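Here the complex is missing one protein chain, while the rest keep their positions.
Showing chain A:
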Amino acid sequence: MHKQQQRNRGRVVTTTDAQGCQRGSDRFRAPSAISEVEKMEPEASNLEEFPPELLIKHPLQHTWTLWYYEPEHSKVWQDRQREVTSFDTAEDFWSLYNHMKQASELRIGNDYSMFKQGIQPMWEDDANKHGGRWLINLDRKQRLTELDRFWLETLLCMIGEGFNAYSDDVCGAVVNIRMKQDKIAVWTANASNQSSVMEIGRKLKERLRIPPSIIIGYQAHKDNKNKPGSVIKNIYTI
């Protein structure tokens, strides 16, 4: 009996006087070693539990490019725009979004931009030069309450072609993190195409759940370009 006990104990614990302590740690070590093995296996079998439509990436209508702007004084403006990466499926969008900082976590003076592939986030680009932007200004409190939600809703609306037929006129969107006032803007291709601009503005306001009492404005890029720093007139409001 006593011998048996000894042997049993010997199997679990190595031996020695500090039995309680040793046994405890051995017990702990044994299951954790097993769980480590299990942890590697289920990764494969877990995936099989998901319905196949979740394992197949959903293609987007367009390939989108994420840009990042950092105000490095040693560089001219164009070079401060950095192309981060491009994606063309909903899942690739999410894996990017899930791993990157939220807009509200960026440093003051920085921007994220997301544009259709081939369009640079600047007025001078051929796709933008006749266009303009719907502009949403956010006060400092809204950086914590609204900014990230507005930005995500804007991105989802763009990649999901939420502006329907007018989606072709959407070039991209920019979020500016600034000391006084953050901004989100949706850039469209043609400022003189009133029906398209208005429909995009209406949809944007609806998707962002901006109350009707808040009026947002649309400005032509050329007006911005000609009078940098001054107050730009809105050519449309909604």
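Assume contacts are C-beta pairs under 8 Å (C-beta built on N, C-alpha and C of every residue); 3 or more make two chains touch, one makes a residue touch a chain; residues count from 1.
Here, contacts and distances are computed from a predicted model.
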Chain not present in the shown complex, as UniProt names it (candidates "RBR-type E3 ubiquitin transferase", "Cyclin-dependent kinase inhibitor 1C isoform X1", "Eukaryotic translation initiation factor 4E-binding protein 1" or "tRNA (adenine(58)-N(1))-methyltransferase non-catalytic subunit TRM6"): "Eukaryotic translation initiation factor 4E-binding protein 1"
Residue of A:T65, A:S167 or A:T188 touching the missing chain in the full complex: A:S167
Residue in contact with the excluded chain [from A:Q78, A:N98 or A:S213]: A:N98
Sites on chain A contacted by the missing partner chain, in the whole complex: 32, 35-36, 39, 44, 46-48, 50-61, 68, 82, 84-85, 87, 90-92, 94-101, 105-106, 153, 156-157, 159-162, 164-165, 167, 207
